[in-house]
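My questions will all concern the structure given below.
Note that one protein chain is taken out, while the other chains of the complex remain in position.
Take a look at subunit A:
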Amino acid sequence: MRTTRQERRRTLQRSAEARVPPAMRGPVALSILPALVLFALFFLVPLGVLAVTTFARWDGVDFAFTGWDNYDRLLSDPVFWKSVRNTLFYCAASMLIQVPLGVAVGMTLALRMPGWTVFRTVIFIPFVISGAAYALVFSMFYNPSYGLLNNLLGPVTGGTRDWLFDSGTARWAVAGTFVFIIGFVVVAVMAEVAAIPAELLEAAEADGASLVQRQLFIVLPLLRNIIGTVILVRLLVDIGMFDLVYILTAGGPNDATTTLALYAYRSYLHGQWGYANAVGSVILLLGATLIVTVRRVFRIGERAL
């Protein structure tokens, strides 16, 4: 394994040397310098600050290193674990409902049935609405006094329910606001389907494969790369989910909807900046783990054909 890596590095080095003539290396290095400086200033420095301050008690005024105290506290903090569970719940909702639904709709629309362009536009519109505006709309939708949901369900359930502030339904109500926003998945899938060589599908049709068989056994496997990518994008959004929950419930009731990002923000508001950064480091770690896992599972980047 090590030999392979070394060989790959040498190959890359040789190919770089071949591409950049020696006389040009100075100007090339100079041209990427501003980007490097900005990267260091706005990414590496904050990352370093985040990493260092997770080992400190810091409220913006007083700063003292406290070793692993913040991480010890995280492990025994029930609200933190609730936040982890809630964040993973939202991730699961995206993976199990939003993405499959988006893929199914995208594959169907890619068949270009009558009216598909209108349908695609209608589905895509919610995606471009800001999260804050969406949250406000849904806070009215779920309102127990005048909300549409209670008006629709009232005749069936015989009463009203405060969907957002009942611990039994709050998390589902929050997830319900975003799992049906499938515009991005639909458009990405449609673009990928359009890139599948028509000969493949024609050959399958000539061999007697039905439409469903062609979709399930030819199109769907070829969407592996894009499905992995949209799952990755969705998970990264869900791991940092903040505005939707903040506006809808502020994390309540009894932290039933709190996410890691919201919990970090609350800790920051409470002057526990070191602890907030420890939560932030968990978000980073979780994000990195999910990226690696999804890339491996879906073999993102490897050619399907």
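One rule holds in what follows: a contact is a pair of C-beta atoms (placed from the backbone, for glycine too) under 8 Å apart; a residue touches a chain by one contact, two chains touch by 3 or more; residues count from 1.
By our rule, contacts and distances are computed from a predicted model.
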From "Aspartyl/glutamyl-tRNA(Asn/Gln) amidotransferase subunit B", "Sigma-70 family RNA polymerase sigma factor", "Peptidase" or "ABC transporter substrate-binding protein", the hidden chain's UniProt protein name: "ABC transporter substrate-binding protein"
Residue, one of A:30, A:113 or A:156, that touches the chain absent here: A:30
Per the touch definition above, residue among A:126, A:144, A:176 or A:287 touching the missing chain: A:144
Sole residue of A:90, A:134 or A:165 that reaches the chain not shown, by the stated touch rule: A:165
In subunit A, positions touching the absent partner: 25-26, 29-30, 33, 37, 40-41, 60-61, 139, 143-145, 160, 162, 164-167, 250-256, 266, 268-272
